[in-house]
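Excerpt of the complex: some chains, original placement.
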Amino acid sequence: MAPAWGGIYCHQAAHINDSECGAPEFFSGGAKLMPLQGANGKIAARDLDAALAAVPPGRVHHVKPAAVSITQATEAGTLYTLAEVKAIAEVCRKRGVRLHMDGARFANAVARLNCSPAEATWQAGVEALSFGATKNGALTAEAVVLFADDLARDFAFRRKRSGHLFSKMRLLSAQMAAYVKDDLWLRNGRQANAMAARMAEGLAAIEGVSLTQPVEANILFPRLTPAIIKGLKKDGFGFYERGGQGVVRLVMAYDTRPADVDAFLASARRHAKG
Amino acid sequence: MAPAWGGIYCHQAAHINDSECGAPEFFSGGAKLMPLQGANGKIAARDLDAALAAVPPGRVHHVKPAAVSITQATEAGTLYTLAEVKAIAEVCRKRGVRLHMDGARFANAVARLNCSPAEATWQAGVEALSFGATKNGALTAEAVVLFADDLARDFAFRRKRSGHLFSKMRLLSAQMAAYVKDDLWLRNGRQANAMAARMAEGLAAIEGVSLTQPVEANILFPRLTPAIIKGLKKDGFGFYERGGQGVVRLVMAYDTRPADVDAFLASARRHAKG
């Protein structure tokens, strides 16, 4: 979507900026990621417009704005509303850049937005979707869905030459076929979302615990007390501590059960009282 | 193994030159493949030495010779003997280039050479091995084995940034663990080789059929008559026709059974008489 001399705008915390070891730069031949700030892990259309407007057309000293990438659901566990996506798409159209959606947790987003996948993507102006499956039940399968003909044209060559056309590809394709059949992907997404909601409700009721972000998908960032963190670890629970001030990252999976959540909550409650 | 300004020497028919859509150029950042001729799909050490000697050191108008890649077993279904590998490695050492072995069919080669994997690789001077498994029984798993510390140093970064560090990687690793346990990989390779020998013997006995290459692994390139080709297809067999003069490509798999081979031979025999 971006030429090698292009700029790709994304949120500062976007996985493509922070956690891919320069993969976007590699596949584009050296494009530059242009990180933007924004509350709750989201880019605001207004901020994007201002950033793009600040680059004079044809000014070759800067990289040429080429693409925008938004993550749905975001790395912060929040969602772009359809209106927010459309507003960003409108800025992209006006400024002549392409819009990509990183959908590693697309199932969780669609399940919660309660819309069709089409409404969530091309009908809102998204031109390319990374359609994640591995985080939501597949073994190791992901797909790229392209809604613009010109992006699709040479895609098979790009896949081949980067070593992503696998021998026995059918074993991966079969996973995707099962994943989308009978809405399995949405059922998995809903289950994870429901467990996140159950966890959020349970945590909020514990003294000393607060949620640092809206819980809209399957990720939570609660702030726990040192005693709770220590106690949960002693009870065998594992999680990342983010930021060093008691904030931890909890992710509910497609196969997380109510009993799993409840056991975690019981442990947290017990150590909160200690 | 090669910088972006390097030259990678390989056989004209090498898979990396012919069938990867420029993947080596992509991963190296633009290195240039330098194809060499050679009988039976193999590079001769003498020819390699002459090609490398023809490039004056420090002559910047040419790419800098950086690496040599040999395929074991070759695309022609033949094998490099250990002495041949060592002779090529000796040229590489003398000329200051690295030696890579494309081992998509490494199991078939080791099974036939009747040596240890160590003897077939680093003890013969190979510095990096592409260790194939998918063609020999795995679902979709391949490994890279590096015998030189400097090549290994940043390899994990390269894997990540090219999208080859998969989520749930354990599902791929498990395949490799099973593949090498109790010599499963060698048993699979031996089975495919044995079926190729059975097929070669059977075909050689049919009037009008000849073998165009030594059969040393699990691939055959027999020349068949038009009647046999037509008849086999009518009986439901499928294969690539290579070169347009009756030469077809037959590959025996790890799970090919004697009965499979015999059915093919019976069909060929029947149509040879017609």
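Every chain is named by a letter (A and B) in the order it is written, and numbering of its residues begins at 1.
Note that in this section contacts are C-beta pairs under 8 Å (C-beta built on N, C-alpha and C of every residue); 3 or more make two chains touch, one makes a residue touch a chain.
Small disclaimer: the values here were computed from a predicted structure and weren't measured.
A single sequence accounts for all chains of the complex, and while 2 copies are shown, the assembly in the file contains 4.
Definition applied: only the chains that are shown with their structure count from here on.
We define each chain's centre as the mean of its Cα atoms; on that basis chain A and chain B are separated by 40 Å. Listed in rising order, the residues of chain A touching chain B in the complex are 20-23, 26-27, 134-135, 139-140, 157, 160-164, 166-169, 171-172.
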